[in-house]
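Removed from the display is one protein chain of the complex; every other protein chain stays in position.
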Amino acid sequence: MFDFSVVLKYSDSLLNGLWTTAWISILSILIGFVLGIILCLGRLSSHTFIQYFCRTYISAIRGAPLLVQLAIIFYFLPYWGINIPPIAAAIIALSMNTAAFQAEILRDGFQVIPLGQKEAAWNYGYSSWQSFRYIELPQVLRNTLPSLTNETIDIIKNSALISTIAVTDLMRITQTYSSTTYRPIEFFVTAGVLYLLLTSCISLLGRYIESRLTTH
Amino acid sequence: MDFSLFVTYWPILLKGLLFTLYICSLGIVFALVGGLLLHLMSRIKLRIISFIYVTYLTIFRGSPLLVQVYLMYYGGPFVGIELSAEQVGILGLGLYGSAYFAEIYRSGFASVPNGQVEAAYDLGYSRSKILIHIQLPQMLGLIIPPGINQTIILIKESAILSIITVPELTTAAVTMSTQTFSVIEPYLFLAVAYWVITFIVAKIGHWCEKRATVHLLRSE
Partner (left out) sequence: MKKRSHKAIKLVDLKKHYGDNQVLKGINLDINYGEVVCIIGGSGSGKSTMLRCMNFLEKYDGGEVQIDGKLIGYGSDAQGNFQLAPSQIVQKDLSEVCMVFQQFNLWPHMSVLENVMSPLILVHKFSKKEAKERALKVLNKVDMAHKIDAYPGQLSGGQQQRVAIARSLGTEPKIMLFDEPTSALDPELVGEVLKVMKSLAQDGMTMVIVTHEMGFAAQVSDKVIFLAKGLIEEQGDPKILFTQPKSDNLKAFLSTWTERNSGIV
């Protein structure tokens, strides 16, 4: 009844799509991480305006579906005369989305570091940058690694939505072939397995790094 | 910005909103019950059972909801399962959510020290009494925050059901957008509407959490 050989015929295209999904997701996670740190520091800042701005941004992004955010970036920019390719819109939307989630993850991480750790750093003459870079950040990364891994997996899964703005990712290619060949089951099962492979790799990688870091 | 559009379109949007609430409620109840059953099943110490449990979780948590929904909606008819978009929506949210809720239940039960359950057995409590009087009260404070979080995620994910033409909120806004050739108003409305829904759910969750953890404060 099922004929997966038809999938094999299009395996090159599917792998291309998988590659697009992978690099767009990873790039967005990395950009989102940098933005997330900035947002998190802004959120923890004592400057009232910066704090409120970051808080509003995080709340607004976390409260709305990614699909809506994608549409807003994709439709609004041309409306204002900014024309960018769909891939760029996808990366912008995914990065802006994950930045808000990562900011909250990191904020939890910063808040559980005992005050004494920073006092000790001050005691030995560390500048606030050195204290951030060498004392706080390494601990935050270690403590938040499981959550950051989960966020990466979420972004990979959510990236399936960029197919709606015509990015030829794994989802888009799967949709195309499943409708032209009338073999939706074969193609969507394959897509599911490929996504599963990708997310499992990330999850294993995360666990590997975690075990390396927690040998102590 | 032209807010007069909303004068014409508010009945459509309201209908969409109500449909989102309806489909999410059913989907989430499905997920809550399904997750509990999954968790209870996972407590049976049989290798085949734990294999099924892990496989279910891996598949439903490791692949996009969109893929799962497409498979059910477009693939279903090929194996003789014809479901309406609405049914696929509820089933999709339910199966997907169950995989997450099962783990939330697991961490909740794990948080109650085994010694307490043993002590209750010793005092002659029945299984259900232990569950209701010993385990649940302590678990609630712990499972409500992640439970609410998951509920909010599912509500936001329900927007993708518009892709398979479930007549919910996002579909309504897209209809408004295509008929009026305006993009700003409908999509901004969507962002605000979902934000308000999730905000209200978060507030309710916070209230429940407070109520559920009153006994923890009292003992301090």
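Labels A and B are assigned to the chains in the order they are written; within every chain, residues are numbered from 1.
In this section, a residue touches a chain if its C-beta (ideal position, glycine included) is under 8 Å from a C-beta of that chain, and two chains touch if they have at least 3 such contacts.
In this text, all values refer to a predicted model and were calculated from it rather than measured experimentally.
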Self-check item: For the chain not depicted, the shown chains it touches
Solution: A
Quiz prompt | Which residue of A:Ser11, A:Ser128, A:Ser179 or A:Ser200 touches the chain not shown here | solution = A:Ser128
Self-check item: In chain A, positions touching the absent partner
Solution: 114, 116-117, 119-120, 122-128, 130, 134-135, 138-139, 142, 216
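Here, only the chains that are shown with their structure count from here on.
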Quiz item: Between chain A and chain B, what is the gap in Å from one C-alpha centre to the other?
Solution: 21
Quiz item: Which residues of chain B touch chain A in the complex?
Solution: 58-59, 62-68, 70-71, 74-75, 78-79, 156-160, 162-163, 170, 183-184, 187-188, 190-191, 194-195, 198-199
Quiz item: In their complex, what parts of chain A are in touch with chain B?
Solution: 1, 59-60, 62-69, 71-72, 75-76, 79, 153, 157-161, 163-164, 171, 174-175, 178, 184-185, 188-189, 191-193, 195-196, 199-200, 203
